[in-house]
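Pasting a structure below so you can have a look.
One protein chain is absent from this view; the other protein chains keep their places.
Chains: A, B and C, in written order; residue numbering restarts at 1 for each.
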Amino acid sequence: MSMDLLAHLQELDNLITREKPKGGALIPVLHQAQELYGYLPKELQDYIADGLGIPQSNVYGVVTFYAFFTTKPRGRHRVGLCLGTACYVRGNTKNLERLSRELGVNAGESTPDLRYSLEVCRCIGLCSKAPAIMIDKSVHSKVQPDQVAEILSRYE
Amino acid sequence: MTLKELERIRAKAQKELAVRGVEISPDSELKPPRPGEVRVVLRNCGQIDPERIEDYIAKDGYFALYKVLNMTPEQVIEEAKRSGLRGRGGAGFPPGQKWFFARQAVASRPAPADGTPPAYLICNGDEGDPGAFMDRAVLEGDPNSVLEGMAIAAYAMGATQGYIYVRAEYPVAVEHLQTAIPQARRLGLLGKNIFGKGFDFDVDIRIGAGAFVCGEETALIDSIEGRRGEPRPRPPFPAVSGLWGKPTSVNNVETLANIPQIFLNGADWFAGMGTEKSKGTKTFAIAGKVKNAGLIEVPMGITMREIIYDIGEGILNKKKFKAAQTGGPLGGCLPAKYLDTPIDFESLAAAGSLMGSGGLIVLDENDCMVDVARFFMDFTQDESCGKCPPCCLGTKRLLEILTRMTQAEGTAEDLQTIEYLTENISTTSLCALGQGSVNPVVTTMRHFRDEYESHVYKKFCPSGVCKGMFHYEILADVCNGCGVCRKKCPDKVIKGDKKVVHEIDLPNCIVCGDCYKACKFDAIAIRPGPTPKSRLPERR
Amino acid sequence: MTTLTINGKTIEAPGGTILEVSQANGIRIPTLCNHPALAPKGACRLCLVEVKGSRVLQPACTFPISEGMEVQTESPKVRAARKFVLELLLSDHPKDCMTCEMCGNCELQDLIYEYGVKETPFVGDHHEYPLDDRDPFILRDMEKCIHCRRCIRACDEIQAVNAITMINRGFRSKVATSFDTRLQDSNCVFCGQCISVCPTGALTEKDSHGQGRVWQTTKVTTTCPYCGVGCNFDLNIRDGKVVKVTSNWNNPVNKGALCVKGRFGWQFLHSPDRLTIPLMKSSLWKEHKGTEGAPSRYEGFVEADWETALDAVAKGLLTAKSEDGPDAVGILASAKCTNEENYLIQKLARREIGTNNIDHCARL
Partner (left out) sequence: MTNSIEDLAKAKAFLIIGSNTTEQHPIIGAGVKRAVRRGAKLIVADPRRIELARMSSLHLMQRPGSDIALLNGLCHVIIREGLYDKAFVADRTEGFEEMKAVVDKYTPAYVAEITGIPAEDIQAAARCYATSKPAAILYSMGITQHACGHATVMAIANLAMLCGNLGVEGGGVNPLRGQNNVQGACDMGGLPDVFPGYQKVADPILRAKMETAWGTPLSDKPGLTVVEMMNAAHTGKLKAMYIMGENPLVTDPDLNHVEEALKRLDFLVIQDIFFTETAALADVILPAAAFAEKDGTFSNTERRVQLVRKAVEPPGEAKPDWQIISAIAGRLAGDKGSWEYDSSAAIMAEAAAITPQYAGISHKRLENGGIQWPCPSADHPGTKILHLGKFSRGLGKFMAVESIPPAELPDAEYPLTLTTGRRLQHYHSGSMTHRVAGLNTLLPEERMEIHPADAEPLGLADGDMALIASRRGQVTARVQRTDRIKPGVVFMTFHFPETAVNLLTIAMLDPVAKIPEYKATAVRVTRVRS
């Protein structure tokens, strides 16, 4: 077993034993496992599959179905740019172009130093604050392209 | 918990709330009620502290549940039906009916021997429609109203376990529910033998993981069961065989938030609002090119004009209204001629659109309807689960055609192919997502065909959106040489001295549109034909 | 009994789905994702029919019949819808039927033909996957996959292995193992059940490629030579050689299911190592014939004709019997041979040798 799986093994085991009795434990477990490890590599998925008695293939099928789960390590800060209708018509694509340029990565990628990962999300319900960007859990509303650099700098 | 205790808590909390008060943050999308608004679902939002169940009780919270537990489930279903309430999730199916069918199914089968619940009540908080956020507002601002609604629904249909499925994108809503549920348990408003009436009901939270299709009830059920959220054909309907094969009713957040009010004030009170077929109020999330964007709640039957111009205070920077997009990705775009039709389930459907969950996005003259159609198709295509070919492949083909059109590569055949695709996708797809996915295309084709034809035949995007299909021109007879555009131009390709008509060095213009937005005198016009440097934006 | 009308014809049925009732009444409805051995899914939209009063078309494979129901299975609307679905499928499918292993045995090909789809009106992306020949026995050409999921369901419902599943979403979805590895690196047991239900050329028997078209082979149903379960299967024969084993769905023992040995373990039949001629110890031959004999590929053995070999056997056994009595002879029957052969050899031992020294490896 690799070190990074051992890192939170205790929590992981507790989590599995806690959720297993409830029906439909897989998605809650994946959520919390991703919280613990930041992402869901094969070894972790297989461990969860074994723990919950679910076929490995099914776990992977679920992980790849839901946009929220990732099998690759992600940046410390998740930059989520909304491309819901309101944000789109209010010009968030311009902000997206700017973000990509500033971070040097495309949507869905993370910076090499794993400081940021850039994600495009579908409407985070901030339509009246469009165009909006959500970094980690904090919201930035009515963002203009030239503000992007400064906003990013606030996240170490 | 007894009525006495509940009343005592209410009295205490009312005093205490009066002193403390609750103020709304200025940038909240929920401004104080504006003229024309009637708040039922949103009544407590911003008026109470959502993390204190006492505040909710102060607003008569859980008194409806007490009332209901003194009625028979049949009476409850009757009352719900009589109120004329229709599901707010989009389809507009009366919840009373759902409960009725579920109740029948429960009665038709033996009680489970293994101690598992006889039936389930699911609150659908997977608010996926771009442009809709009323459910988030309610869950964040008044979680207990949803819990009470769930308890009432559960009692009516015969469920003892509830699930509330919330998007992962709504962390605050999840937090507030995680506070509200234990509080309700502690007061015995959830759990065993509620109000000593022998009614058991508890609620678990399930957090979504980013799949629009999970808003579809059968997909949502699969997701709660821990699988890929892929819709199943109906029948069997969830009311007969839903979560883990048990009778299940799936109701939307706004629907459930209405329930306590209906039982507090009576079905007649509720039926007194709205139109003949669509009763009560509806929340709308106004956004887009409108001055006063935000969340509102109005009686059914109000016109779009009242919403956009009276409550929304009109279009941003003096632009012309072009269309209102209602109902999210499965809804449609309605042109000006519908401004005065009263909004209810029927009229919107008749216009080819959808009430949906109540998103209303205002589009102005600078929004390209072909591009808007492409935008929505990009969305549904990306969110298609992939189970049935019409949706999985059909939306893909539609998207490819629309993308070509917005890249000046559309052909006359494409226009026919679009019609062929939309017609068939809507009749052959497995679920509502696939069937409805074509509505944005159908409505824009119907109401804005001229824009499509301009894109196809003239390779011209009259709204100035599709890169490479237009350029800007400074109108000599209008320009007063104020120089604002010159200053704004990022590539400094606008020449002209003060007070002298300016000129764009077209060969070097990248058509970013900053000058066009900046000009206060409408001296810059959109003209056919690309500029050498106007490149296409990267498409995801 | 439920009474309904299908294509105007009044039909009585005890219950079931529109598809089941139609088939029972000789009305053919095209299907792709449906398979008799699997639970219906309603996904492929080929079995769509018109049900009076329903806004959209309904899948016959999942839609239960009800009293007074009126169904149209061949109306222009229905046929147009099916043609549309086929055109979509074809827009993401290779058109290499001429070289495809499944040509003539492909459900998609048959429907494309039946519904007169000449060219798909849709141009656009199609999946591009390399031919996956990294595993033994099972060749995966996922460009030919139509996402009917019969393989996934067989792996789940019949074999209870779940080596494969649907991964990703929408147009990007694909039938694969966890992390899309080789089957060898998953819990796949190579039963080949996925192949047996695949309607197209996406999953095929690697070793049978080019060995014969469906119309060039004949099928012989027989019983598996391996373990004691006694599965039935069909040997596919061309030019006197076995080229493939296919599932035989209607027998009570294995109902079409097989294991890796049953489905793929037939190649030994045509191994060059097979014994093809009687062999005798060189010395023994000399004893009988006084000649050196024809050398064989096995050291110390010469090739013999049946007459000499059988005479030698008889002589050898009779000598032992006459010199040391019947119980000086021991005979082993075989758990691999037929009942008839075991009957004969024990009769030989008891009747002709006069010993009960007859046994076989029952216990091994």
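We take it that a residue touches a chain if its C-beta (ideal position, glycine included) is under 8 Å from a C-beta of that chain, and two chains touch if they have at least 3 such contacts.
Nothing here was measured: the structure is a model prediction, and the numbers come from that model.
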From C:N25, C:S54 or C:T222, the answer for touching the chain not displayed is C:T222
Touch with the missing chain holds, among C:T10, C:T99 or C:Q267, for C:Q267
Listed in rising order, the subunit C residues that touch the chain left out are 136-137, 157-161, 184, 189-191, 206-207, 220-232, 235, 237, 240-242, 251-254, 257-261, 264-271, 273-281, 284, 298, 301, 304, 306, 309-314, 316-321, 323-324, 326-364
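The criterion applied here is as follows: only the chains that are shown with their structure count from here on.
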So, in whole Å, the Cα centroid of subunit A is separated from that of subunit C by 44
Per the C-alpha centroid definition, the whole-Å distance linking subunit B and subunit C comes out as 50
Touching two or more other chains in subunit C are residues 166, 168-169
By the touch definition above, subunit B meets two or more other chains at residues 211, 228, 382-383, 385
Seen from subunit A, its contact residues with subunit C in the complex are 42, 45-46, 49, 55-61, 64-65, 71
Subunit A partner, complex, touching residues on subunit B are 27, 29, 127-133, 136, 168-171, 204, 206-212, 223-229, 244, 285-289, 293-295, 325, 328, 359, 361, 363, 367, 372, 375-376, 379, 382-383, 385, 537-538, 540
The residues of subunit A that touch subunit B in their complex are 22-28, 30-31, 54, 58, 61-62, 65-69, 84-86, 88-90, 93, 97, 107, 120-130, 137, 141
